[in-house]
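Every protein chain except one is present and positioned as in the full complex.
In order of appearance the chains are A and B, and numbering begins at 1 in each one.
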Amino acid sequence: MRRYDQLIIGLFIVTALMMIIALVLALGVAPDPANLVTPAERFAQRIFYFHVPNWWVGFLAYFIGAVAGALYLISRKEQWDAVEISSIEIGLTFNTIGLISGSIWARPTWNTWWTWEPRLTTAAIGWLMYVGYLMLRSAIDSPQRRARFAAVFSILAFLDVPVIFLAIHWWRTIHPVVIGGEVGQGTGGFALGPTIQMVFFVCLAAFTVLYVTLMLVRLRTEFLAQRVEHLRQQFMFL
Amino acid sequence: MHHLHKVLAIVAKDLAAELRTREMLSAMFVFALVVILIFNFAFELRAEDQQTLAPGVLWVAITFSGMLGLSRSFIREQDRGSLEGLLLTPVDRGVIFLGKMLGNALFITVVDLIVLPVFVVLFNLSGALIPQLALAIVLGTLGLSGVGTLFSAMAIHTRAREILLPVLLFPLIVPVIISAVKLSAGIIDNLPFAEIQQWFSLLLVFDIVFAVLSFIFFDYVVEE
Partner (left out) sequence: MTLVGPNGAGKTTLMRILAALSRPTAGRVVLGGCDLALDPTSVRRMIGLVSHRTLLYDDLSGEQNLLFYARMYDVTQPRARIEELLRQMGLWERRRDPVSTYSRGMQQRLAIARAVLHSPSVLLLDEPDAGLDRHATEMLGTLLRQTDLSRRTVLMTTHNLEHAAAWGERIGILVNGQIVFQATRPAIDLTALRAQYDRYASSA
């Protein structure tokens, strides 16, 4: 545990530094995109440096949760269950932040807090699914069964996300497609200059490292919880 | 053939047990009617054209009443430990899943087909729509029953049982509900089939995807 703790402290410092750099770059260095006119829009656009990496981490966390779920079903090692719950909890946190920060951005840009657009709707339904995941876990007493059901649910839920997105896609999207789409597509979209790209990738890296750090901290708690559970069972039998 | 025989035996067994008391079927039927009536009252004051709301009301009634049936599905098996009895037999778990899923789909469909004429009358729709709407109901119900059966088997081992099932199930089957509502709306609006065909195919695809996934995962849910 000592080395593990040192690793966490080290990563914590790295994350803090990267976050400060990302903040300075995103708010100070990155230029305003040329096609945005109103100050409110320009100001709100800065959220892009946090909103997109934020969703990236959320998606990554759910993905790793589902992979850990599959590995649990194959190997039946409770470590994978720990990875799964840790990752999905972090994913849910970022999912929540993403929904809120997206709403804050949408208010000046789209002139509404919320719209039933595919990505938004998928994000909201995904949020409900993973809240359900936590409820499922808390409603099962046997640790093996809890791990098994949670693994099944985490895989199903993750596979369902693209299906839900596709189903909702038929309603016309007004969410800006910044990466891989046409320039300025969607209301509030903008072109990516080289500096903007550089700043964006720094932010992306900072958030990914943040995810790794949070994962290690959360996993540590989970392993300790598992140890407590084992000790409790041992003493119950004596 | 050999497996199909057993799948049908499970469906027949559930049907025979239900027909003795008809508890669940009548509860589902009354509940579906209640939902439709409540919506009629709730919308009466504001909605200009009630028909635009009809497909939504229909599917809320179907999913909610279907939830009643799904939640009973495995509780019925658990009362005397008969689920264990079933698991003891040298029958593939997939067969058990298919039997339970088809039984659930059958119950929900039967209830909905009885509710359908009432719905058509209350919303002032043309009776000629009934066969097409019935097809939409069968397809949508199959979509509900796939994941529904899997989660129903899960829910009996949880503390909250019936309460947890809708919370887990509804978000996951959003694609099924969306396409079923769209398909029914198209039918009610008398659109040509070419215009609603994509929803028809989509619903079919979702049915298959959800059924296959649930089929695969059922093994992990019933094992101890």
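Going forward, a residue touches a chain if its C-beta (ideal position, glycine included) is under 8 Å from a C-beta of that chain, and two chains touch if they have at least 3 such contacts.
In this text the structure is predicted, and so the values were computed from the model without any measurement.
Participant: Tell me which residue among B:Leu88, B:Leu135 or B:Val212 touches the hidden chain in the full complex.
Facilitator: Once the missing chain is taken into account, the touching residue is B:Leu88.
Participant: Which chain B residues touch the hidden chain?
Facilitator: Interface residues of chain B facing the absent chain: 5-6, 9, 12-13, 16-18, 20-21, 76, 79-82, 84-92, 223-224.
Criterion: only the chains that are shown with their structure count from here on.
Participant: Considering the complex alone, what residue numbers of chain B touch chain A?
Facilitator: 147, 150, 154, 157-160, 164, 167-168, 170-172, 174-175, 178-179, 182, 202, 206, 209, 213, 217, 220-221, 223-224
Participant: Considering only the defined contacts, which chain A positions touch chain B in the complex?
Facilitator: 73, 125-126, 128-129, 132, 135-136, 139-142, 145, 148-149, 151-153, 155-157, 159-160, 163-164, 166-168, 170
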